[in-house]
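Structure, as structure tokens:
Apart from one protein chain that is not included, each protein chain of the complex appears where it belongs.
Should a chain be cited, it is by its letter among A, B and C, assigned in written order, with residues numbered from 1 in that chain.
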Amino acid sequence: MKEITRTPMVILNFKTYLESTGKNALKLAEISEEVAQETGVNIAVAPQHADLLRISSEVEIPVLAQHVDAVDAGGHTGSVLLESIKEAGAVGTLINHSEIRMKLADIQNVVAKTIEHQLVSVVCTNNVETSAAAATLQPTFVAIEPPELIGSGIPVSQAEPEIVEGTVEVIHQIDPGVKVLCGAGISTGDDMQAALKLGSEGVLLASGIILADDPKAALTDLVSKI
Amino acid sequence: MKEITRTPMVILNFKTYLESTGKNALKLAEISEEVAQETGVNIAVAPQHADLLRISSEVEIPVLAQHVDAVDAGGHTGSVLLESIKEAGAVGTLINHSEIRMKLADIQNVVAKTIEHQLVSVVCTNNVETSAAAATLQPTFVAIEPPELIGSGIPVSQAEPEIVEGTVEVIHQIDPGVKVLCGAGISTGDDMQAALKLGSEGVLLASGIILADDPKAALTDLVSKI
Amino acid sequence: MKEITRTPMVILNFKTYLESTGKNALKLAEISEEVAQETGVNIAVAPQHADLLRISSEVEIPVLAQHVDAVDAGGHTGSVLLESIKEAGAVGTLINHSEIRMKLADIQNVVAKTIEHQLVSVVCTNNVETSAAAATLQPTFVAIEPPELIGSGIPVSQAEPEIVEGTVEVIHQIDPGVKVLCGAGISTGDDMQAALKLGSEGVLLASGIILADDPKAALTDLVSKI
Partner (left out) sequence: MKEITRTPMVILNFKTYLESTGKNALKLAEISEEVAQETGVNIAVAPQHADLLRISSEVEIPVLAQHVDAVDAGGHTGSVLLESIKEAGAVGTLINHSEIRMKLADIQNVVAKTIEHQLVSVVCTNNVETSAAAATLQPTFVAIEPPELIGSGIPVSQAEPEIVEGTVEVIHQIDPGVKVLCGAGISTGDDMQAALKLGSEGVLLASGIILADDPKAALTDLVSKI
């Protein structure tokens, strides 16, 4: 069973690295599944759209899309229809990642569509203020990621702990049902432990694992101190 | 063999209709393959990104993506990497469709990447002037589609034949190696015949076939007067 | 004195009509000033960026920009810097109008900059959900405008009163200091009266006045039943 909302949660964003595209993407998803099974930690993967089916048909862990467009079925050539990623086996989607920021009206539209289709939504945000705004839309998760730390190797839990704590606090005021993830610069077991201590219920990460010399070892370390 | 550049050429754009998403997309691709085999006409299909692998692994006709983003491998969450659609079995891509217009610099970037990766490029344009500009970039095809006729049921070959003829003329001046397709409002054998008479080497179409009561009959009719 | 936040408030959005560009914009601003003086109602005008200085230097009523980009001073050719509209005499700006929707992160950035520069912010929204999200950012006003009614001549206060009431209710829960305006289809004194009865503190409107045969008469009628 794909328990996408059991926490602590690790979401591995495959981005558009060649190391996580096509056959490499499948390999990385299989490694993620192994670590999930060996450690019991809930790990989800977010590959590119063209890789969703390849991966969802081969692994048992939850698969998320990286993005969905705010369009309904019809004449929208090149856009990502929510129904298409669902039929390709995704159980949810990232929304508003810092590398593909969305209009407020479109974030609301896509979160509402995920609710209607019983999919999981992970709305990414850049600071406490936008996290509060995102929480009013009732997504499954808000993932706070200060953009200046993404891919930096400096963990948000260490560089700007007050942003994680502030986000947890304001979101719990607005809607205690919304879970908080944190991201940006996370790669080790210490980073993840710190993230959970600050009140988040998991992490969203990418390069720290994907570009590691040994992704399996890196992922195993990441979840070792939960 | 997937002879993507043999003309006359029919490209069926699946857009984001539910009738051409997921399992329905595969069914429509199989129908297209049947008609291609029965008639000998070169028919390609352009499904959504999440459906590329599902289709390319099941049919022998050429499969195109609907869009590729102007990004290189790396941190570009949610974007469509050319390498990802290639590994999912696409032999080329539509570029700059009227429903997802692109920046000039990005069109040039993606056309150059298709050349580097030996993929087919179909740059969509809206008038004679932008067709000329697109032709300087040396794509495989320029597909001229006056946007006001897209999905209208009024064929461009009848409503604005001078746009097709003007495009053919100006492109042949700039680079005779670039082939011209025409689209917008095309659905019948008469429309396609008229399009070829105006100097184009094929058509790009969508709703006229996808939303037809009997897509196979519609597609068979489309190619009946070549 | 330019009392931009005294309610009830009327904001006349000049959009990009020729009837409200350049010299015509100044004329319309002068008419608006006359009606404000004759009736005592607080009327503000929102002309195009190139017309801000022309108007702010000639009339005493508040002048707003139609949009500001989320950029800081520097290398951002073609963008609208908040400091530039302030120096051109604007006392605030519309933000996220339905005709120029913005990313959530950018809305937050611009609202924060208006607060820092002591300018008025009017964040436009399309439904109750995005109004709630906008309210968490603490703008001066949230202007709820169902996009399907903009320019329709069908007043939102009549067609979808529950959207106005719902917005007023949810915003007062989140931050009672945020004032609610309503727009879309508003043009007569009855429309404005209905908008105020639903709990809004004013209106945002455009074509109903700008394209009227006699804008002064139309504006006078609009504020006649307050």
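Going forward, contacts are C-beta pairs under 8 Å (C-beta built on N, C-alpha and C of every residue); 3 or more make two chains touch, one makes a residue touch a chain.
On a predicted model such as this, the values are computed, not experimentally measured, just so you know.
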Chains in view touching the one left out:
B, C
Looking at the full complex, which residue from C:L53, C:L196 or C:A212 touches the chain that isn't shown here?
C:L53
For the chain not shown, which residue from B:T130, B:T167, B:S187 or B:S207 touches it across the whole complex?
B:T130
Out of C:E87, C:E162 or C:D214, which residue would touch the omitted chain in the full complex?
C:E87
May I ask you to list the residues on subunit B that touch the chain which is not drawn?
96, 101-108, 112, 125-127, 129-130, 132-134, 136-137, 174
By the contact criterion defined above, which parts of subunit C meet the unshown chain? Give residue numbers in ascending order.
13, 15-18, 21-23, 46, 48-54, 65-67, 71, 73-81, 83-85, 87-88, 94, 97-100, 150-151, 206-207
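Keep this in mind: only the chains that are shown with their structure count from here on.
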Name, by label, each chain that touches both members of the pair subunit A and subunit B.
none
Measuring from the mean of all protein Cα atoms shown, which chain centre lies nearest?
A
CA centroids of subunit A and subunit C: separation to the nearest Å works out as 37
Give the residues of subunit B touching no fewer than two other chains, as numbers and ranges.
none
